[in-house]
Structure formats: structure tokens, C-alpha cells
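For this view, one protein chain was removed and the others were kept in their places.
Our next item is chain A:
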Amino acid sequence: MMNNISTTMTTTPTKAPAMNEPKISARNVQVYYGEKHAIKDVNIDIRPRSVTAFIGPSGCGKSTFLRCINRMNDTIANCRVEGNISIDSENIYDPKVDPVQLRAKVGMVFQKPNPFPKSIYENVAYGPRIHGLARKKSELDDIVSSALQKAGLWGEVKDRLDSPGTGLSGGQQQRLCIARAVAVSPEVILMDEPCSALDPIATAKVEELIHELRENFTIVIVTHSMQQAARVSQRTAMFHLGNLVEENDTDKMFTNPDDQRTQDYIMGRFG
């Protein structure tokens, strides 16, 4: 089942990486959908506690690559991933790694908010409960309120935690999905166009949230909005026809990118 949240039975305690060590490291990653070579030899290091944005035209492979980071591509029948992706220096494609456990560590938020058809409380409590993160009701209550607070939604829903999650506005639903992802204490949060279905105010709230979450999580966001990438990220990676053509500080990327393809794409020019 594909949810906004990726879960596991336990969260393995991991050492906090030093700032100069990458949280995620990809080497020679190739992805094939049957015959189609969708990702071509991608190498990238993603820094801990920072926001990295993936940009590029449709079909460039940015979402495909994002989905490699929590092995979501495993669920696609004819998809083959080669190369090495490690999180905290552990290869996530090692046969010993349980993908379910991995997805607890690497949460995901999708383009369209997709809360469970349950109450707001249950949406957030679901993950921690099935993973035994709380021993008693009061602990679960704490996790739920803390996750909703981190997602900037607590003030808006604290008096109606029993109302259905689907009754919230689109922006609130997306923040509920983020609360749900945060509730199982992941280390990495992957976001695949999390604001493309939201209005500018809801988008601003999600972006503010990304900014705050950055203190505790490593965030990778795929976005079609150049301005959003510029607003929220510290590093930006540009994909084109399955290649990673440039990865740079966001400040540099949007003022003076090195690659001509990046320039043409971000400036909206014909290449």
C-alpha cells in the first residue's frame, strides 16, 4: 500500500552524522524501466539537516531518483536499480536491508495530500501505534500533538482531533500528511511536489514548515516550481534526460549556474 508515510516496526538508532559527512550518498546509480534507461550514472551526496531540491523538466528522472532513496521503485515490476545508494554509509540496496524498516527512516510526502479516511488523531497515531512507539495512551497523545505541532497544524486542529482528516482543506491535509510522516521520527523526508496541488497561502505554510523541519531532518524535495526550489533549499540538483547535469549551492544555481542546460531551464529559454 502506498501511503504518505513509510513505516516500520522499529526505528534503528543511528549515529548522527557529522555536518561534513553526507547523509545520503549515491554512486553510479542507474535505473531501468524495462528497456528504458531512466537514470544514467547519477552520483550525488546529500547533506544532513538541509534541504536539497531536485529540479528538471518532466520525465528527466528526478522523481524516479527520489523514489530510489526509500526503495519505492521496488514496488514497480519492471524497474531495475543498479549502483549504490547509502544512508549514513549503509547501502540501502543491501539484501539484508528490510525495505519496510528503511521506509521508517525515510518518510515520504506525495503530490496530492492523501490522508487516511480516519480522524485527524488516528491519521497521525496510526504509524507510531503499529510500530509500538508508544507504550500507553498518554505517550501516543504526546507523539500526536508533537507531530501536529511540528507540522504547524496543532493550533488549527487541536479542538477537533476526532473530525475526519479528509474534512480539512487541501493545505491542512498536506500538513497532516507531513505530521503523519514526522510522527514515526524519520531521519530523511522525501517530498514529491508537495505543493503542486496547493494555493499560495497553503504553499507558503508548507514551505515555512520545510524550513523548520530542516533543523532535525534531511529533506529532499522534487519541485516543478523554480521559485520554490530557490526559496526552500540550500542545494539544488538539476536533472535532464536521466542525467544529473549540475548540483550546486542554491544561491549559485539561481544567480550563476555552471551548466548551460540549467541556465536555459531555470530562465525558461529554448535550449
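In the analysis below, contacts are C-beta pairs under 8 Å (C-beta built on N, C-alpha and C of every residue); 3 or more make two chains touch, one makes a residue touch a chain; residues count from 1.
In this text, contacts and distances are computed from a predicted model.
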item: Among "ATP synthase subunit b", "Phosphate-specific transport system accessory protein PhoU", "Transporter" or "Hydrogenase nickel incorporation protein HypB", the UniProt name of the subunit that does not appear here; value: "Phosphate-specific transport system accessory protein PhoU"
item: Selected residue (touches chain absent from view) among A:Val97, A:Ala134 or A:Met226; value: A:Met226
item: Contact with the hidden chain (one of A:Pro48, A:Gly165 or A:Pro257); value: A:Pro257
item: Sites on chain A contacted by the missing partner chain, in the whole complex; value: 226-227, 230, 254-257, 263-264, 266-271
